[in-house]
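First, the structure itself, so that you have it in front of you.
The complex appears here without one of its protein chains, the remainder shown in place.
After this line comes chain A, so read on.
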């Protein structure tokens, strides 16, 4: 089978970087498996409990980059106990013990202690890049260790983490000049501004800088003067007297930042100062104003009119349908749009509706990723959107009232979503909301051939709904369901299916303890976890409905770090 010597094959394999393709390579034959495993540099583990650190290292001893994901997605919405798990320490410890030449660590929804960060900072000489997305458990003490000890640090990206604050920026030694990417926008405390300015001044390769709210415009001006080569800029506080000399200086400095392609932040903003940004808007491909509630509809529109090259836009729903119409006519290159709700508790001021979405679909045919929080929707609108944008890869619609029907016809939204899955042949991710019957699941099962991730809430009438999906979607990897009338019948129809998926989450559904036990017994390669947070003792009656169930395939059996409220059902 080997027509080429290993060295040649290795060279060829070097061009294959996506982990899925690499996985495929490794399945061709034994010698390819062996070659592939020694040459794999980047390892992606979508569920940190699917495999152990030791076995990972054993298979891929040459790994330089590790990506780990921990908690289930619904942890984002407070549905998972905070101490559920997802600890990174054992991984770092194992990597250190085995002297792996780790250079990059990317974590999502993991628990990261300061101790982990300290070990990380000391154990890997060439460590270059740390990305923490939606993690918790560490303080700026841990960050200080990273800053102080990682001599060739290039990237530190703190994305949406809850962190206690303190001094850490000043811990970057004077000798650290390698920074390329620094994102600390999520921090809430004071920042040593002088340290920040000095750090920027000695980082000639700095391309991405996203600062927190504590960084005022004056500092921003100083930073931009020293780093006009920035490609990605996240502004903290954007407040100044527009009549001041300082503001004039800022305007002039911003003009020089011709490389900025991505802009975000504006965590505090004086809207009358926004005009300083207009000159660079036409270079922008990515704009994230979803944390800038201080920019109201009209100002937002004025700004967006300059953004003709935009490919990615994240905004708050105060943009309104009118604003979306402006986006539709201005941003012809738009590929990804996210519209977040600005008013989470109130009745809502009908900020965006189906009209805005339809306008976007007409004006932006390249749109392939959507996250849209809105007050109302209609089947007609969804059908139109599907027709105009058949290229959707990700389609997530969240109607704020989760069981609202088509507001014109009072019908369920089955037909609308059906049109989306039918027209969008490349659809990989879908989130549903609104009034939905089993019918929508029939459509999904029939047409969503490429679907990998499906999120369902308050939908469906019977087990048939879930069955349609499980039977029809051959490529399904992640299924998460809450508050739907799906029970044991659907759950147990084909338990083998779950071994082809990463995970299944079901909460507030009709599945019982008995049903979950059945799966656990039949499929030892699955961990079936029951989460029970109620006061009363969970009675062991098989007929009892299970509040939350999370099952996932694994090669290493039950985990030993689960808290008391999480039970892994016995496989025997």
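Assume a contact is a pair of C-beta atoms (placed from the backbone, for glycine too) under 8 Å apart; a residue touches a chain by one contact, two chains touch by 3 or more; residues count from 1.
Please note the rule applied: contacts and distances are computed from a predicted model.
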**OP:** From the list "V-type proton ATPase subunit a", "TRANSPORT INHIBITOR RESPONSE 1-like", "Auxin-responsive protein" or "Small ribosomal subunit protein uS9m", give the UniProt name belonging to the chain omitted from this structure.
**Re:** "Auxin-responsive protein"
Subject >> Of A:136, A:299 or A:449, the one touching the omitted chain in the full complex >> reply: A:136
Subject >> Among A:401, A:450 or A:471, residue touching the chain not depicted >> reply: A:401
Original post:
Taking the entire complex into account, which one of A:189, A:293 or A:514 touches the absent chain?
Top reply: A:293
Subject >> Touching the absent chain when the full complex is considered, from A:9, A:43, A:66 or A:79 >> reply: A:79
Subject >> Those residues of chain A which, in the complete complex, touch the missing chain >> reply: 74, 76-79, 81-83, 87, 89-90, 93, 111, 113-116, 134, 136-138, 160-162, 186, 188, 239, 241, 243, 267-268, 270, 290-291, 293-294, 340-342, 344-348, 350, 373, 375-376, 398, 400-404, 407, 410, 412, 431, 435, 437, 455, 457-458, 461, 482-483, 485, 507-508, 510, 533-535, 545, 547, 560-561, 563-565
